[in-house]
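The complex is shown incomplete by one protein chain, all other protein chains being positioned as in the whole.
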Amino acid sequence: MTIENHHRRSFVHPLLEQAGAEFAEIAGGNVALNVGNDESAAADIIRRMGLVDLSPLPRIGYKGVGAPQWLRQQSLQLPLQANSAVTQTDGTLVAALSAQEHLLLSPYTVAAISATSVGDASGICQRVENAWSLDSAAQCYQLPRADSHCWFAVCGSSVGEMLPKLCGVDLRPHVFADNAVAQTSLARVNAIIIRQTIANTAVFHLLTDSASAEYLWRCLLDAMAEFDGAVVGLNALQSLHND
Amino acid sequence: MTQDNRLPAPHGLLIDRQQTLTFKFDGREYSGYAGDSIASALAANNVWLLSRSFKYHRPRGILTMAGQDANTMVQLPDEPNVLADREAIREGLIVEGQNYNGSLTNDRDMFVQNFARFLPVGFYYKAFYKPKRIWENFWEPYFRKKAGLGKVNEAAQEQYFDKKYEFCDIAIIGGGAAGLSAAAAAADAGADVILIDENPQLGGALNYARFDVEDSAAAALRQQLLDKIAGRVRVFSNAVCNGWFADHYLPVICGNRLHKIRAKQCIVAGGNIEQPLVFHNNDLPGIMQGSAAQRLIKLYGVRPGSRAVVATANSAGYGVCLDLLDAGVSVAAVADLRTDPPPHPLAQAVAERNVKIWHGHTVYEATPTAGYRHVSTAAIRPLSGRGTCSSGGDTLECDLICMSPGYMPAWQLPCQAGAQLGYDDTRAAFTLENLPQGFALAGAINNSTTLAAACRDGRRAVATLGYSLTTENNDNTSDEEAEEMINTDWHIFPHPRGKEFVDFDEDLQVADILNAAADGYDHVQLAKRYSTAGMGPSQGRHAALSVARLLASASGKSIAETGITTARPPFAAEKLGVMGGRHFNPERHTAMHQQHIALGAQFMPAGLWLRPAYYGEPHARQQCIEKEVLAVRNNVGMVDVSTLGGLEICGSDAGEFLNRIYTGSFTKQAVGRTRYVAMCNEQGVVIDDGVACRLHEQHYYVTATTSGVDNVYRNMLRWNAQWCLDVDISNVSAAWAAVNVAGVKAREVLQRAGCDIDLSTEAFSYMAVKTATVAGIPARLIRVGFVGEMGYEIHVPATFGNALWQALTAAGAEFNIQPFGVEAQRLLRLEKAHIIIGQDTDSMSFPHEVNLEWALAKNKPFFVGARAFEIVSKRPLQRRLVGFSLPADSPKPKEAHLVISGEAMSGRVTSCEYSPTLNKIIGMAYVTPQQTEIGTTINIRTDGGVMAAAQVEALPFYDAEGARQKL
Partner (left out) sequence: MKLMPCPLNGLRNISEFICAGELKDMPLTTVDKTVDDKAWADYLFNQDNAAGIVREWWCHSATSYWFIAERHTVTDEIIRTYPADEIYKQRVDFTPPPVPE
């Protein structure tokens, strides 16, 4: 057997299966493209209150005194301040969790992914991961963020009303602008929250303990219920770019 | 039933006459309108008796109509102690009275009031304690029944409650004239404002009180202010701010949701709380606050009576009088406690409508109708001194007495925020001073009681918070009205027959407060605890002023010195469900969780994790565990050990760092080798253990206990914050899934699954670590022997954890591989005498007590706990962990059973199980040093006091040479 036989599997894979998800292999992971809704319904949901699982997509972290320098050597543009993020030209998001710790999130739309073929070395996460070794990167240590953290995105016009039911940090846009990062507690689980806007739709990336993924998924669905929120697939996220 | 007391529109701001609702009270059906409270709908039907009092079972009715008293507490099917003046009626609602014996209208327990003189304050402390145990066996159950509030329906359906954070620049509590004016000014100044009001409709007193003869000013001002804030301020109506907490953190309850509001600054515009006049029988149904009568008329369109007497000491009472007249209530008289009040347009208007006004008079006593069910007369007497009356005056028939003698500022929230309560003798009113940073008062609470003053004060409050006001903030209120005195300096009239109630909740009369003072409890805090004044559901809202005045008078202190008792949160009663909110109980699952479910695992918690305890049906628990154990001993098993803590320690000082953190020595550990690690705290107590795998000169992968890893990780970070070593520490527990394949066929299973390294003993010996791929999955393989068999702990990225389990299941099928759970794992390690931190250790376990001397490196300059252990090890050993065994058919000791020597306990059992491998009961126990020799008999007291004589055995119980794990 070889590694190709196994695709990275989301921590909420069984829940997505139950919800009737259609999966596709992207960048070595089984990603849900659609979840039980037709395309136009999903496009409507994500503009209102949608939950997307991005867990199977690549992400990686680097930490240590030498990490910023080494990442810059890999031609990455780093945020100027801790707890902020900056998007690279290919769509990869680099978030600074402290002056010496960075989190790389691969592009998360189908278009961006296929444009850069994340699975091969042309994707930034993969390229950087391949370049790194303990010996070659002085005082720069790699963190297995794709395994330690699940990656969800909550999107839409009601998301600003939904998140305060789970989180005690003020996430309103004038306080927590695009590319702001908050490391806090979400429904009692430690979380990294990153805000972005895609074509006027608010998108919050939530990265939390992968072992608590099913718990948090259910918490989010419960909190979203009053806004008629639902789970959608990666295609719905893609549809935001059509605006 | 008809609603005989219903007034025509425009009376009744809150009700919708198009929607009639029927409900039941005390077994009878009534109708009301949508928007009615239970109390207002009953009043419309001429039902005034709502409850029975706490101690004397006297009939009680509407007092405040504002949810500020316990008189209106009723029972709903699923909820006790509901305030009938706040709870809205719904179609088909079933309401019952509370606290009566018989029926609400005929309560057999009302005789109690005839024995009032035998129930003085503090009677709990003076009586009922002889003979011995009579209190707990008789009196307490008796009083709990008699003085009980509502009944909890244990079968009630669980409701959905939740919580939500809100953020703002300024939170304004109170939506009356001052609060609305402040909200408008703050919004103008660019502030992000939340306005919180407990009523269904904004406006506060503007909705029900009378400020001018024409009764037009309030409504006009209200509309003007509402227009100003419309769309610019977030409004929470029907929302109670239940406390002030540090840094302006406000819990606001709105239905079943708790809003946790974090404001940068606060304005409290909570108004005044009207106080009752204290006179004989002042608690009869039909006697209410003037504002309560106005609320009935204006908010609900209910006529509060047909013939009224108004007792007042300010112009508000005259406003009440005019409202009564306009509602068709005849007013028999106004008793004005002031001898020579300043002229006021409202008083003048009352005089012009030919109402008899008695200056310098009070209502001295009321008489009831039969059964104390309603007021029937009011005796008006001239004041002859403070609290005394002379003969004269008149006794008037009436069914309504309105009381307006004065007010207390709503002191609760400001005092919680740190404000101090003072007393202004010239105005005979409490004041709030020394407000904290970012906190302001506005309106009546700040002694600004006229409309113009309240509006002005609202704007001023915004300015004091540092906002500059714009000129558009002006409204049309004139500044000409003079501030008037709203309180009289004395409003309490003791009566020879008592029953002048000071605290309606607790049935406390004037004499009760005076007796508390006479018994020596004259400090307000002591008097409260002794008399229970202010301890009822209304928390002293209507009793505080009277208690303060009575105590001040009895002790000779000023009222400012006397003060009132602390008003802690919550401001109003709150449900446990509101506090609980949603059930946020994080639960962690390993990557193989679905596989365990499919295999029929019974789960057990391990910290936040769920782990399979064993696989199979609960009724066959023991057989399942034994089967799993024997499979590992005789064949091969696999166990999910993903919940183990995992830490990456990297950097040039990684070895040095481990040397300091753990008891062992790591700098010379070869790459590719693993070592057992034990951690002590600074006191020298063993607090964690695991295995350190050296993967690179500068990289160790260290495991830690499932429940200890978070603390271990934090401790490591704090130590290195002080030591400044070149080391980086990461907690990667959730990133790695792990399976331990153990048993004589473990190697074959792994080879069958496909492993790209040489697994032979020569190439991959016991305690070695290698990176490899297993079934194509990148893995770290560790040869460890926790369960005492040849074993490979396979650690893989969590996203491949499920795939690994499936691959091992498939590869192991031909070897009959047996999944095993925590229970089997614990028994297997017990046979090997491997301790479990937290089970076989406690918060006082030193390394030498648990046989870990071998794990202490002697020649290190330092490790955490070394110095303390050095001190402790010089002392005589207190206890030691030993192994013991018992025949299979012996009574089986359990964890924490005691080892008994003679009369004394000399130790305790930490682990004990029946071992199918050895066919005997084995265990470990702390014993005294004298009991440690092999072969010593120790006596263990098992369940039911049955003694078991166990033999101390050499450890481990199984495979002492450790040959099997090294295969």
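Each chain gets a letter, A and B, in the order it is written, and its residues are counted from 1.
Throughout what follows, a residue touches a chain if its C-beta (ideal position, glycine included) is under 8 Å from a C-beta of that chain, and two chains touch if they have at least 3 such contacts.
A quick note: this is a predicted structure, and the numbers were derived from the prediction, not measured.
J.: One chain is left out of this view; which of B:430, B:713, B:764 or B:820 touches it in the full complex?
T.: Going through B:430, B:713, B:764 or B:820 one by one, B:713 is the residue touching the chain not shown.
J.: Who touches the missing chain here, B:230, B:871, B:934 or B:967?
T.: The single option touching the absent chain is B:871.
J.: Which residue, B:682, B:697, B:814 or B:943, contacts the hidden chain when the whole complex is considered?
T.: If we include the chain that is not displayed, B:682 is the one touching it.
J.: Mind pulling the chain A residues that touch the left-out chain?
T.: 82-83, 97-98, 168-169, 182-185, 190-191
J.: For the chain that got dropped from the picture, name the residues of chain B it touches.
T.: 245-247, 249, 262, 660, 682-683, 713-714, 717-718, 721-725, 731, 859-862, 867-868, 871
The rule is simple: only the chains that are shown with their structure count from here on.
J.: So, what's the distance in Å between the C-alpha centres of chain B and chain A?
T.: Roughly 35 Å separates the two chain centres.
J.: So in the complex, which bits of chain A are touching chain B?
T.: Per the stated touch rule, the residues are 1-6, 8-11, 13-14, 29, 55-56, 63-65, 134, 139, 141, 143-149, 164-165, 167-168, 170, 172, 175, 187-189, 209-216, 219, 222-223.
J.: Quick check on the complex: what are the chain B residues that touch chain A?
T.: Contacts found on chain B: 162-167, 260, 262, 582, 584-591, 593-594, 608-609, 642, 648, 650-651, 696, 698-699, 726, 728, 730, 732-736, 753-754, 773, 775-778, 797-800, 802-803, 807.
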